[in-house]
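One protein chain omitted, others in place.
Showing subunit A:
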Amino acid sequence: MRMRFLCWLLLIGVGVAPVSLAAQDSTLTVGSKMFTENVILGWAAAYTLQDAGFDTRHREQLGGSRFLWDALVRGDIDVYPEYTGTLIEEILADTEVTPATLRDVLAERGVRMTAPLGFNNTYALGMREAHARKLGIETISDLRNHPDLRVGFSNEFMERSDGWPSLRQVYNLPFTAQGLDHDIAYRALTNDAIDVIDLYSTDAEIQRYDLRVLEDDRGHFPKYEAVLVYRADLEAEAPAAPAALARLEDRIPADTMRVLNARSAIQGEPEREVAAAFVQRALNIVSGDVQAPSRMDRVQTRTAEHLALVGVSLLFAIGFSIPLGIIAAKLRWVGPAVLIAVGVTYTVPALALLALMVPPLGVGYVPAVTALVVYSLLPIVWNTYTGLRDIPPPLMESATALGLSPWAKLWCVELPLAAGSILAGIKIAVVINVGTATLGALIGAGGYGQPILTGIRRADMGLILEGTVPAALLTVVLLALAEGVERALGRGPAVSDGA
């Protein structure tokens, strides 16, 4: 019994490919935000660095502006594509800063930026062309006469100081807006579910869906010139890197960017290939690593990443939870506190828990695993507690009356008798863990969540399935494994442990 229990613990760890826990110092890390254009620019930046001889890694789709900025300042990433308007209005909103002083203010925070890459991707509001024509709406001011229009804005736009809050004031707009994912907002608009959305002026969808961009007649939106921001350390540690990034300056006019966006967002070409084709044409950079991996390769990589998240977090969760469950069952005063504390962790939404891990732990594998461990505690702790508490009193008294030491009693009698309940808890943790680990992609931990995220962004059902189907299969396999262990425990010969 004891051995089988240990084997079960070990089995979870088997096949978990070891992954690098932290970036190596010699590697340069590019980050990008969660939308197509930024991902393409991220790849383009990564290729120029690679071409300059650096080991380069691109952490795609890490999060929103604030998230990327914090990651840059903290040193989790070295470079990411940003927009001057975002820096001034959002990131440095609490500072006196103008386009002229931007460079100096950034330098005070250990950050440098390239010259503009060549296009201004400002915010704008858009409507279906036919609808706008029918209502005679051409400018944002015209919206005031139509208070019954349904308005949906991207979540970031809803919050930013230069977004909806100030836009509404400047134009005195009468709407209650709802927050949406940017890519979902386009689909909602074309499906006639909403009437007005925010968009970026280089969005490929403007032409594709025949949208009217409303004129910013009061000049509300600042300029959003694309730049690359990078850590000032690079100038000393890798002087060739800023020079490499500078090759992209003034090379990407708005219409070029719109075409690149369209190839990826509409024709479904991976951003890395779109960016590779661009740098080859514009800068004559031959990127070695452009050959897109096959679906099989991708699934394999994602599976290894996902198993590393699930397996390692489960091992830690089991390692923490069983002792916690024992403490909860044994110590009358601490017990309820443990149970309640563990219960409270579960009331934090998984997404929020991931976000909470980032300030102390950065982005990537470690914070994702930590969040998963925290999230897996509840079922195992509670089931260990219940399993130990439900042992019939005559058995407990027999064990005591024999004169076994407390540890021997726990190990030889109590834990084996509670094993069924503990295993049930572990099974629940497996299911929760495989599902929750898909969120790890949001903070750069990879796994099955990566194709799901990309798939949602590109409305590519195939990509979404590429993440969800293996996740479902993995759950089935892990549960079958647990089932096998349970059978071995339940039906195998009882332990005689004697002569």
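Here is the rule we use: a residue touches a chain if its C-beta (ideal position, glycine included) is under 8 Å from a C-beta of that chain, and two chains touch if they have at least 3 such contacts; residues count from 1.
Here is the rule we use: contacts and distances are computed from a predicted model.
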item	value
Omitted chain (choose from "Fumarate reductase flavoprotein subunit", "ABC transporter ATP-binding protein", "L-serine deaminase" or "Sel1 repeat-containing protein") - UniProt protein name	"ABC transporter ATP-binding protein"
Residue of A:Pro239, A:Pro360 or A:Gly403 in touch with the missing chain, whole complex considered	A:Gly403
Residue ranges of subunit A at the interface with the undisplayed chain	1, 392, 394-395, 397-405, 408, 412-413, 416-417, 419, 493-499
